[in-house]
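First up is the structure itself, then whatever we jot down about it.
Removed: one protein chain of the complex. Kept in place: all other protein chains.
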Amino acid sequence: MTATIAVQSAARNDVGLIPKVSEGPALLAGITQGPGLASHRDRLGPAPRPSAEALVEMARDVDLRGRGGAGFPFAIKLATAARRRAVVVVNASEGEPASHKDATLMTCAPHVVIDGAAAVAHALGTREVHIVVPSKLPSLRLIVEKALHERAKAGERLKVELHDAQPWFVAGQAQAVLQLLVGRENLPVTAWKPEAVSGHRGRPTLLSNAETFAHLGHLARVGSAGYAAHGTADEPGTTLLTLRGDGWDPEVREVAFGTPLADVLSEAEMTQPLLLGGYHGTWLRPSQLSGLAVSRRDIAAAGASIGAGVLLPLAEGWCPLVRTAALVDYLAGQSAGRCGPCRNGLPAMAEALRGLVHRGGPAGRVEELCGLVTRRGACAHPDGTARLVASMLARFPDEVDSHALGTCRGNRREVFA
Amino acid sequence: MTGAAILNGPALWFANRGTGFVLLVLLTLSTMLGVLSTARVTSRLWPRMLTQGLHRNVSLLAVTFLAAHITTAVVDTFVDIRWWNAFVPFSGTYKPLWLGFGSFALDLLLAVTATSLLRHRMSHKPWRAVHVMAYAAWGMGLIHGMKMGTDAATVWGAALNYGCIAAVSVSVLARFGLLAHSRLVTT
Partner (left out) sequence: MSEHLLRVDWPACKAHGVCAELLPEVISLDEWGYPIVHEPVNSDVLALAKTAVKACPTLALRLTQPPPRPA
């Protein structure tokens, strides 16, 4: 199951590397046969068309959560959107640079995702489906277009519109996606109602991550019992993880819930600090990793969140303070610039972190800024950034102290001029 | 004096010119206060609400003087100005071009006033697009005043006109000068 086969994702990280992909137990089963419709149907048969009630019940049975990072219970979202003139939006924009699972799904198993979207659309009584793809991966769009063309030739009647998301971090945010869909700038605006209530052109909009739709399609096929063939009793199913996504040797892997972290990361990685969830995630100390499994509950108990399934072990010889400072610098530059607290607060935070790196203080200023940017913006970009920083301060106070004394476990201060 | 005597005498004409100059001063003040609002000028003794409140009240006062100015012009029988000349630019027989500037200014101010009274019931962007036309209304009203009569040639008339131009110019330049140094990227 962990043997890597010559399957290529069209994903590419910022260093230009293509993540390694291996076959998986559910979503990534059969990717070695290519992304074509024929082999997909040969392997799985025709796609089922359950009713909205049946889908909601199945999603509730397995506690299906969104895979975009927030982990919202999908059954609630589906039930809310199940009204007249609903719209389905598949979000494969994947603005997080360290995440490649959606790009991998869309290029190695597009029909798995589209089956799920089609099932939802049918259940909601709509034919209007939008798929948002990242503009920075043009080959991904070609593959999706081909997949849609195959389905149209096979007689499927679905009106799918493709949209190109900008290569920004916040481009995948729900309201930013809705703006893109109506031809405005792909940036967040204030949402007074949830999208499932009033989204695209005021209609109930089921906007979810591509992987979420993939899970739904799989769930519709195999039912709750089949879905629970992998995972644990409390957390049935699998999830896609991106390992080392923004560095060397990136990898996308499908993993059953309950899998020990030690089976996912290398021995060396288990002795390093881990940034879990993505650039808006939380840090974990090495001591916290040994008993940990890929489980929402376990991870929550450790004070973290699985987020978008991004695992970033700190590279050998690096320091979590310097790594965080560099990330905040990036995140500050990725602010949409529309909300005062974020536009002013994130650069101030980056500046304050530089102060921590070079002088070890003042930490009070960093904490103050974290408080000032939280819940004061149209989207959660500043909140996620504050969460990242707060977790670093909480887990590695000794690191901050050592910088004050002019030492650093990674001796990396000179990198950050 | 009989009603006819008032209508046929110079009283209304004087009233018209008087209200015209007061109107110019009030509109100039209002414009300056509007510019001051965007520049976020405030101090311990001068809260932002004061600027906003004054701007609103001065503007409403200007509207009443505008009504008086138009009424005195129309009712006066010395020159032939009809009701519709006030609202339809360039439709008059007496100095149609310069009167038309005034009518245009009136139309713009009607739009500004109506949208501002309903500001909280409409979306901000269209309200703002209409509101900036107040600058044009001020300018057109000024030109109307300078060209309509002979008062502009007098010392006090010229002083008022050029004083108002200077006041608004200084406010606008100060506003852009102030914000050029501001860290906040705002409008």
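Note that the chains are named A and B in the order they appear, and that numbering of residues resets to 1 at the start of each chain.
Definition applied: a contact is a pair of C-beta atoms (placed from the backbone, for glycine too) under 8 Å apart; a residue touches a chain by one contact, two chains touch by 3 or more.
In this text the structure is predicted, and so the values were computed from the model without any measurement.
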Displayed chains that the missing one touches are A, B
Checked against the full complex, the residue among A:Thr238, A:Thr324, A:Asn344 or A:Thr385 that touches the missing chain is A:Asn344
Filtering A:Leu17, A:Leu44, A:Leu162 or A:Val189 for touch with the omitted chain leaves A:Val189
The missing chain sits against chain B at residues 37, 40, 42, 47-49, 52, 119-120, 123-124, 183-184, 186-187
In the full complex, chain A touches the hidden chain through residues 188-190, 192, 338-342, 344-345, 372, 376-378
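Methods note: only the chains that are shown with their structure count from here on.
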Taking each chain's centre as the mean of its CA atoms, chain A sits from chain B at a distance in Å of 57
